[in-house]
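With one protein chain withheld, the remaining protein chains of the complex are depicted in position.
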Amino acid sequence: MQEEITRRISDDLLRPLVETSWRFWLLVAVLGSVVATGLATWFYQIYNGFGITGIRNPIYWAFYITNFVFWIGISHAGTLISAILRLVNAGWRRPVTRCAEVITVFALMIGALFPIIHLGRPWLFFWLMPYPSERQIWPNFRSPLVWDFFAITTYLTGSVLFLALPMIPDFALVRDKSTGWRRRVYAALSLGWQGTTKQWHRLESAMQIMAIAIIPVAVSVHTIVSFDFSMAPVPMWHSTIFGPYFVAGAIFSGIAALIVAMAAVRRFLHLEAYLHPVHFENLGKLLLMMSLLWAYFVFAERITVWYGNESAEREVLLVTQRGSFAPLYWTMIVCNLVIPFVVLSLRKLRTIAGCVTASFTVLIGMWLERFLIVVPSLGHKYLPYSWGTYRPRPVEIIITISTFAAMMLLYTLFSKLVPIISIWELKVGEHPFAQETAAEAGNHRLWKANP
Amino acid sequence: MTAIYALYSDPDHVQRAVDNLRAAGLHDRDIVVISSEPIEEYEFSARDKATWLFYAAGFGGVVGLVFATWLTTMTQKAWPIVTGNMAIVAWWPNMIIMFELTMLGAILATVITMLVAANLPKRGPKLYDPEVADGKILVGIENPPSTSVQSIERALLSGGVARLKKIGARP
Partner (left out) sequence: MAVDLDRCTGCGACVTACHAENNIPTVGADQAARGRAMHWIRVERYFEGEFPDVRVKFRPVMCQHCDAAPCEPVCPTYASHHTSEGLNAQVYNRCIGTRYCANACPYNVRFFDFFHPQWPKPLHLQLNPDVSLREVGVMEKCTFCVQRISAAEIQAKADNRELQDGEIKPACAQACPSKALVFGDLNDPDSDVSRLSRSGRGTKLLGDLGTLPKVTYLERETQG
């Protein structure tokens, strides 16, 4: 009985690796061409000069920094959710963890690309790294951008390892179930894993430590990204609330991305037996909670500015709420608060489709939120003579869209090469070797789902 | 490498086999139990639980902290440049770098120690059976001394339903 279940789990979750339909190739081709367009556009920008973007005096940061903050925010999904759920030993995490961790790694990679894209001389980005040079000059550790470099490097390293360690036993499984070149590749990737009790203990201890370590790193990363803004004397940037505000927003957008990714994986890889409505419901409740938390931070910040009577800050506040940015601002409020609140608090609406809808609106809303943090403040600093407006140019829009395509492409390729649900973790949860009676085993979810 | 091992479907039988092997005079460290998922609830899996991993992580963190402190203060003092009326050795931002590199040190130390302790990557011949991937649990002895082969076989078989297998040269 248990071997039935074991075999079924292995078969279902390994099927995407061995069976490839024409739809996969079509998707890869479409996404790949969008990504290629984005890359070409970037090189066009380097060749022709940064002036082809919409950046201008005084708005020197716009779309690219918005995207940077957005993607780093998305990256908080995975590792944070996966780590926290591991630490509190929430059983429903098992099919979710790898989906989430993959989002983190790829979102971080994409996010980390944007500080390079937005540089005036991107070929010199390596000056942010501390290395001994013959000029004997080092990066300026007082600069939040250098903090970004260290934080993102640490988080990326941690996330990749956090993702890769539990993949080792699954690679061993793929190795055992495959032949030919695939067997050789996965044998190498599995590092000769056997599955001795000692190896399992070391792996789980390492995962425990990583889960504990990755949470403060994740919190620090987005706090440091928020410091890019709060360390500059720009109205409505120089706020002490930015650290927690950004972390809350990051977790918020991260959960939304996770729900969308899980729904896509469930649909396209036919994993309905493994990703149940209860998983989406639980994440949906978390999303609702984060929506309220986000709204709380926004409210606290804005009411403080409204009371503060500091003229430059009030100007920025009003231009977002009533002025030229008002349409975007109110769209953001509807997307981030109103729709998620309605959809996610009513049990009837908190279905998979409902959660995905709410997540899409949250992703749109959070992108707008980053934009509305960056651009209105820069456009309305302390000297009204220098105020300005910003319009994005095609190059920025194309690169933005191509990063979404890049994320989807990387995710698709990953799910083709690695089981998107952690097989060994799922097995441990599905049939822990507690003394299960035959009756209990017969009531097993999987057995009932597909007798 | 030679080995004798048996495959079981039920962890209760595994526990019995391990106990029998111990009764036959074999040390815990010679008895290998291999499974496709961690089995926490049984005594046989508790043998290797003690680990230095947490201390390794702490040590890695300390190394990271010391390195970060040195990197920031050394570089700031090597070419003292005034920025924004701030101190040459600026502790507030240095603490951020120190935190990040502490965590990086802890993470890297954890992973490296884990790989070393778990003996990964492991090349060369090793004790394994593809049926483990289907959920069977393997109990075996690597490189058994020829005098003990009989008693090992008895211990493994007395564990209940099992299939006995051998790898390598036969006595």
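Order as written gives the chain letters A and B; numbering starts at 1 within each chain.
Just so it is clear, contacts are C-beta pairs under 8 Å (C-beta built on N, C-alpha and C of every residue); 3 or more make two chains touch, one makes a residue touch a chain.
It should be emphasised that the depicted structure is a prediction, and the values quoted were computed from it without experimental measurement.
In the complete complex, the hidden chain is touched by one of A:F24, A:F50 or A:F341, namely A:F50. In the complete assembly, the contact with the undisplayed chain comes from A:N140, out of A:N140, A:S178, A:T304 or A:T331. One of B:A23, B:M86, B:I112 or B:L164 touches the chain omitted from the figure, and that residue is B:M86. Interface residues of chain A with the unshown chain, by the touch rule above, are 48-51, 55-58, 60-61, 115, 118-122, 124-125, 127-128, 137, 139-140, 142-146, 149, 228, 231-234, 378, 381-383, 385-386, 388.
Across the interface with the omitted chain, chain B contributes residues 81-86, 90.
Keep this in mind: only the chains that are shown with their structure count from here on.
In whole angstrom, the spacing between the mean C-alpha positions of chain A and chain B is 30.
The residues of chain A lying in touch with chain B in their complex are 2-3, 6-7, 10, 130, 136-138, 140-143, 146-147, 150-151, 153-154, 157-158, 161, 165, 168-169, 172-173, 176-177, 191-206, 209-210, 213-214, 216-217, 220, 224, 424, 427-428, 432-434.
If you check the complex, the residues on chain B that touch chain A are 9, 11, 32-42, 44-45, 47-49, 51, 53-54, 57, 71-72, 75-76, 78-79, 81, 83-84, 86, 90, 93-94, 96-97, 99-101, 103-104, 106-108, 110-111, 113-115, 117-123, 126-128, 130, 132-135.
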